[in-house]
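Every protein chain except one is present and positioned as in the full complex.
Chain nomenclature is as follows: A, B and C, assigned in order of appearance, with residue numbering initiated at 1 for each chain independently.
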Amino acid sequence: MLKTEELQINIGPQHPSTHGVFRMLVTVDGETVTDLKPVFGYLHRNHEQIAEVNTYLQNMPYTDRLDYFNAMANNQAYAMAVEKMVGIEVPERAEYLRVLMVELTRILNHAGALGFLINDMGAWQTQLAFGMREREKILDLFESVSGARLMCNYFRFGGVARDLPPDFMPRLKDLLVAMPAFVDEMERLLRENEILLQRSEGIGILPKDLALAYSVTGPVLRGSGVAYDIRRAEPYSIYDRLDFDIPVGSVGDVYDRILVRIEEMRQSRRIIEQVIAQLPDAQGGHINPKARQNVRPPVGDVYARVETPKGELGFYLVSDGSSKPYRYKVRAPSFINLTPLGDMCRGYKVADMVVILGSIDIVMGEVDR
Amino acid sequence: MDLLIQIIFGLLVALIIGAAMMVVTVRNVIHAALWLIASFFAVAALYLVLEAEFIAIVQVLVYVGAISILILFAIMLTRSSEGERLLTQHWWAAALISLGLFGAVLLPTLVGHTWNIPLPSGAPGTPETLSGVEEIGRGFVNEFVIHFEVAGILLTVALIGAIVIAFEERSRRRRVLTLSEEHILRQRQQATAERVSAVADAVD
Amino acid sequence: MTIEMQRGSVIVMDRRRGKLRAGQGLLQGLKVVWDHWAGSFRTNDNFSKIHGTFTVEYPDERLPMPQAYRNMPVLLFDDESGHELCTGCYQCQRICPPQVIHITQAKDPVTGKMVPAATEFIIEYDACMSCGFCAEVCPFDSIKMDHVYELSTADRVSLTMRKTQLNRPISYYTGIAPDLWAEAQAGAMKKLQGSIKRRPDVIGLAASLTEKIKARRLELAAAGQVAGGGGQEAGVAPAAPAAKLTPEEKAAKLAAMKAAKQAGGAPAPAEAPVELSPADAKAAKLAAIKAANAAKQAGAAPAEAPVELSPADAKAAKLAAIKAANAAKQAGAVPAPVEVPSTPLDAKAARLAAIKAANAAKQAAEQSNNE
Partner (left out) sequence: MQDVVNQVINTSFGWGWPSWAIALIGYLIVAAILFGIAPFQMLFLTLYERRAIARMQDRIGPNRVGPEGAFQPLADGVKIFTKEDIVPAAADQWVHFIAPCVVVAPTMFMFAVLPWGPGMVPVDMNLGLLFFFAISSVSAVGLMMAGWASSNKFALVGAMRAVAQMVSYEIPAVLSLLAIVMVTGSLSIVELINYQGGLFISTRDVASVPDWGLGWFIFSPVGFLAFIAFFIAALAEGERTPFDIPEADSEIVAGYMTEYSGMKFGLFYLAQYVLNFLLCAITSIIFFGGWQGPGVGWLYAQAITPANLQGDWIFNVLAGVLGVFYFLLKTYGFFFVMVWIRGAYARLRIDQLMDFGWKFLIPLTLVNIFSAAIWVGLTKWGAADGLAFVEGWSPLMRWAVAFAVTLILNLGAYLFLARIFAQSQDERTRQDDEVLEQLTNVA
């Protein structure tokens, strides 16, 4: 009879679809994946150790480099951790500015993530280009307020670095005018398209209880049908004053993750509109003037977490009373969400493997740290 | 015109014979298959020279386009593509036998054939439409209906055989369970085990 | 696992199953792309539009940089005097996360003491992470983030920027970020006013120097008493101030500070020693005029120094003018720092000019005292 053999393929570390330097050691039987071993560490930059020789403030720009798609959200998590440790009050206006930036980050992350996901499915950049266009608009805003597009370094202990420039609000309002059209268009391109349905429905199913067991977070967890969002589960900042819904999926496949991301963009827009409405009434400046940036937290440890677009990002800091953290640990959502990859890909085709990886939405900067 | 045809014929024949020789002499099986394809192709060209367009095209379509691919697939499914050169001490006997067989088939034709090919009646360059699609179609359903049907049955049998082989192989191969399938399976097994233990408890 | 929610609900996404999918979705996708194709013959210059090309054809067109844009840090100096704002306080070097800033503090050639200036200031652009902390932390607004982003070179070494490569005039920075500079000025002004209220004697000096100045004053006062009143060292040392300031003097001093600040933007330049930047005669003239103004504001008659400018010896003249300005400020009774870096080229001329300036200052002081 015909004899077939299993073939081992190295996908990565230099491969178009691994989202960075990531390697998947795939054993395939024909086109079916029978085993997948994720191998990472190619982008290891010693993030946590570097942080332990830096002062607390000096670490702020380094957090930008974790998940370089959402620098603002990383900043927020770190600033919250240090503020919690030292006990710094954040003015109301600063909180609103923070939420505004973080929700813009969420939109830009999802626009990019969906575009890259479709690229992994084989589209020729169109959806990505549309997503990138919206992302560029938001990055322009970030640039005008923080001075940089990606590595914003905008948050400070007790507030944000700088108040909004005068042309920020009109541009933001323009952006919000375009946003529904963009999201609808994205949905039209993604939701009903038969080819995309074929590629995403029933692919990479992560059942609800396994998702919890793997401790994945973010859209991957919500796609699996668990309504868990730190903004609601443990409201931080001013999220308890804002109206928004949590979209969840029902099956837990790639399609559900796409749907959840699309809906989250809509909800983020809702949040931003509320922030714009409430911002003029907010008290305090953009930063607590009493907050010292050169902090020396008391001896102790702290864990602070936020819901970044990719999931729960937590910073665990241990202070020995000096101006540098004694221990600095990042709970990176991309890394944790990547753990079920090997199991999720088993039994699917090679092409699906790429799509599943794309639907997790990883950034290697955060995985390898 | 004749001279040109003769030159082309000579080139083609050289290619056919050369390629055929290479098929049996190269050690690498894939190379042999590729030479075989070259030979097929040259044969198709020869048909074109004979103004048998339909046969030429079918030669390309069937032999070059399909059969050769099948051969390549088959070779790739075999274990090693590098064959040992098997040259026994009695190779001359094998050569004699094959030559003899070849001669036995060919000689009566060569001897008995009357080699007076009639010249084309019409003007050169305007061949008769020997290859009209309608004629072929009518030929298939009238004159050669038996051949056609037999060939069809043969192909069907081959097709079914291939499917059977592939199916057997497939059923023997363990299907790789996806994560969710495995999960549901495990849940069911657990439920069954619980039920069994509950029954056992009840019995106790 | 469910969570309590006050404002909002959980939506289960509709997968729209059970619908016959016979290609409508494919046609919809084509429609979307067609709309973009048809709309792409207009340009998209507005945030509220999603159709139209939004390409910026880079080498020909460039996006306007927002004022807050930060790329790489540069150092600022005063346009007119060529005076650098950096005092070498090491704040930026200390805050820099990748530790790419290296400062060498200036030393007085005579006394060997540290002076508030940097002789060398190196930033390794290749390792800089553009975080902007150095600009934020600088107390003298001397380090600012540049907008130039075309920095590519063929070798790494040429990205190690020295002070001469980092120096930019203030007008350059006001050109790229006027609002931010206005903000910085306002901040400096506020700080200055606060300082004047708190410590009228030592206005504008670095805190570390105040003790020294006090001690020096006492010493000088003692020496003056020994010499029989009000004398002064010839040449290098400026006029010894009166022990107490009159209100007029205070006002004059403030005016001088303001004048200096308008040019320098910070209280620092008033006392800081000046290193000559390669300036031409015009700049020297400007500086001279400024010095004259400062002297005038000090309540004195126009100083002689600027009048004697000769274009041939522009450098010396400029030095003289700066000295005159200093002297005029010193007419406001602040003891001048003794460290005057003189260029080895024409030390003699400089010395002469300094003496002249000192004389002018003395005259000015006497006049103001008389008034």
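Everything below uses one rule, namely that contacts are C-beta pairs under 8 Å (C-beta built on N, C-alpha and C of every residue); 3 or more make two chains touch, one makes a residue touch a chain.
The structure displayed is predicted, hence computed values, not measured ones.
Considering the intact complex, the chain excluded from display touches A, B, C. Contact with the undisplayed chain is limited, among B:V13, B:V49 or B:I69, to B:I69. Summary of contacts with the chain left out: across C:V10, C:V32 or C:M161, the touching residue is C:V32. Summary of contacts with the chain left out: across A:L189, A:V226, A:M265 or A:V363, the touching residue is A:L189. Checked against the full complex, the candidates A:L25, A:I50 or A:A129 give a single residue touching the omitted chain, namely A:A129.
On the side of chain B, touch with the chain left out of the figure occurs at residues 1-5, 28, 30-31, 34, 37, 41, 53-54, 57-58, 60-61, 64-66, 68-69, 72-73, 76, 124, 129, 131-134, 174-175, 177, 180-181, 184-185, 188-189.
Seen from chain C, the chain kept out of the figure touches residues 20-23, 26, 29-30, 32-34, 36-37, 39-41, 44, 51-55, 57. Think of the hidden chain as still there; on chain A it touches residues 7, 9, 15-17, 31, 118-126, 129-130, 133, 189, 193, 195-196, 198-199, 201-203, 205, 349-354.
One rule holds in what follows: only the chains that are shown with their structure count from here on.
Taken as a graph of touching chains, this assembly is arranged as a line, each chain contacting the next along an open chain of partners.
Distance from the chain A centre to the chain C centre is 39 Å, each centre being the mean of its Cα atoms. Chain centres here are Cα averages; for chain B and chain C they lie 84 Å apart.
Chain centres here are Cα averages; for chain A and chain B they lie 55 Å apart.
Contact with two or more other chains is made by no residue of chain A. Within the complex formed with chain B, the chain A residues making contact are 1-4, 29, 32-34, 205-207, 209-210, 252, 340, 343-344, 346-348.
Only residues 1-16, 21, 23-26, 28-29, 31-33, 36, 44, 46-50, 54, 63, 66-70, 95-97, 129-133, 136, 145, 179 of chain C touch chain A when the two sit together in their complex.
Contacts from chain B toward chain A in the complex involve residues 77, 79, 165-166, 168-169, 173, 175-181, 183-184.
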